[in-house]
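Shown here: the complex without one of its protein chains, the others still in place.
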Amino acid sequence: MKNLDKFIIGLMLITGIWLLMSNNNNDNTKVSPHELQQKLIQRTRFYTTEDVAKAIISKDPSLQLIDIRTADEYNKFTLKGAINIPLKDLLKKENLDYFDQDVYNTVIFSNGSSNSDVAWMILTRLGYKNIYIMDGGLNAWVDNILRPKYNPIVWDRKQEDLYEFRKGASFYFGGGSTVSSGNEQASKPKKKLIKRKKKEVTGGCG
Amino acid sequence: MGPLFPQELISDPLNLFIAIFIGIGFGIGLEAGGFTNTRKLAGVFYGYDFVVLKVFFTAALTGAIGLFLMDSYGLIDINLTFYPKTFWIPTLIAGIVMGLGFILGGFCPGTSICAASTGKIDGIAFVGGVFIGIFGYAFTYESLFQNLRSKGGLGKANIAEKLGMSNELFIFIVLIIAIIAFIVVDKIQKRVNEKKPVEKIEELGL
Partner (left out) sequence: MNPYLAGFIIGLMLIAAYYFSGEGLGGSGAFKKVVVATINGVNHNYALNSAYCSPLVSEGKSPLNSWLIFEIIGVIFGAILSAAYFGRLNFKVGKSPKITNKTRIIAAIIGGILWGIGSQLGRGCTSGLVMSGMAVNALSGYIGLAAVFGGGYAFAYFFRKLWI
């Protein structure tokens, strides 16, 4: 065998061994348990109710709200512009398309935080980016935004500002003492789905 | 990242422009490998010249190692590329037909294009034959081939998965078999040419 033969065959052998070694590296589109734990500890996955309220009021185009409660609950009350994807249907292909994109910041909410956290974990495990949850869910929304409590004795200035904002937001969302106005908001049309572009490759000789 | 075009990361004209350059590289590889010489090609079936086997397996394995290495580091998603669907019955029958065509014609379609464009008259005849064959196929498709063509469909079948091993291990095994074959065929070639010397191909003026 000539030297060049040996060189090329050797190169293939070395890269072949490298490939064999890279085996465990394979599942790179998904998030490892270690990374998942890191992300779970951080608070960055949360949108506070105020963040969500601000985004809705300012009509933030990058916001995509996903209501993961059942369709019944969704029809009774939801946030303005929210899309209903019940948790049990989360992994359906047509629903995953809402999350598998990098255009919107997706904020998930349910009544509390725990169901949203489950959905968040599944979606993060699938490697989707920009997935957030609304801290405290709709319960917190009602408490903070729709019926903000005023308790001036123990509050400092910052909390005063927060209260002012909540009160303003409460007017915007038609809160006060009732939450009935949610009905009309629920009937808003679904946001147009923007899919990550993937062409079906129709190549080949056949 | 990759593949770039199916994710619309490069434009259609650029994609076609790149195709020309990839084709040039492919053409140079085929011509320089000696694939325009039919006697060199046919040699693999009679043991006097194994250049086809060497070029072919080196190319396929370089491609496989490179692609799966890139896949494991997230540089390309093989699932988004043109992944051939398997229909084992027509592929097996057609493969045997093509094997007969190989022995008679001495080319395959890709190499015949190289041979024809570099002035090999048998290559031009072969290209003509391929056109006749495809025209014949096109006009008899519905009556003769349409049913047969979709028999034995297995979808986008992966051989490593079917054998129950990882892609990396399968490629490595093929690589080892290929390297052993490279060494063995050199010995066979030597013995065949000693026993019954075939005129040196270079002396035939090709």
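Should a chain be cited, it is by its letter among A and B, assigned in written order, with residues numbered from 1 in that chain.
Here is the rule we go by: contacts are C-beta pairs under 8 Å (C-beta built on N, C-alpha and C of every residue); 3 or more make two chains touch, one makes a residue touch a chain.
Computed from a predicted model, the values in this text were never measured in an experiment.
Here is the thing to keep in mind: the chain we left out touches A, B in the whole complex. For subunit A, the residues touching the absent chain in the complete assembly are 2, 4-5, 8-9, 201, 203-206.
FYI, only the chains that are shown with their structure count from here on.
Work out the mean CA point of subunit A and of subunit B, and you get 46 Å between them.
On the side of subunit B, the complex with subunit A involves touching residues 3, 5-8, 58, 61-62, 65-66, 68-69, 71-74, 77, 80-84, 166, 168-169, 171-172, 175, 179, 182-183, 186.
Within the complex, the subunit A residues that touch subunit B are 1, 5, 8-9, 12-13, 15-20, 22-23, 25-26, 28-29, 196-204.
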